[in-house]
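After the structure tokens below, expect a handful of questions from me.
Every protein chain of the complex appears in place save one, which is left out.
Right after this comes chain A.
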Amino acid sequence: MTPEIRDVFRIFAVGFIAAILHTVLKQSGKEDFAHWATLVGFVAVLAIVVGYIDHLYREITSVFLLQ
């Protein structure tokens, strides 16, 4: 399994669990915590993705010779 595919699965799993956490917390009446859980999940995914976004921008600048 390439690292990219692994990250895709990782993002999927984090999103899935964040969704479950959100529903569970919301059902037990702790809506504020539910929103925090979603936010934490979003940040976690962002931390995984940020390297790829950086890579993408470098690629674009080099392809179009912007530097």
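In this text, a residue touches a chain if its C-beta (ideal position, glycine included) is under 8 Å from a C-beta of that chain, and two chains touch if they have at least 3 such contacts; residues count from 1.
To be clear about the criterion, contacts and distances are computed from a predicted model.
Peer 1: Could you check which of "Stage III sporulation protein SpoIIIAB", "ABC transporter substrate-binding protein", "NADH-quinone oxidoreductase subunit L" or "Carbon-monoxide dehydrogenase small subunit" matches the UniProt name for the chain that's left out?
Peer 2: Hidden chain identified via UniProt as "Stage III sporulation protein SpoIIIAB".
Peer 1: Just the residue numbers, please: which parts of chain A touch the chain that's not shown?
Peer 2: Within chain A, the residues touching the omitted chain are 10, 13-14, 17-18, 20-21, 24-25, 28-30, 41, 44.
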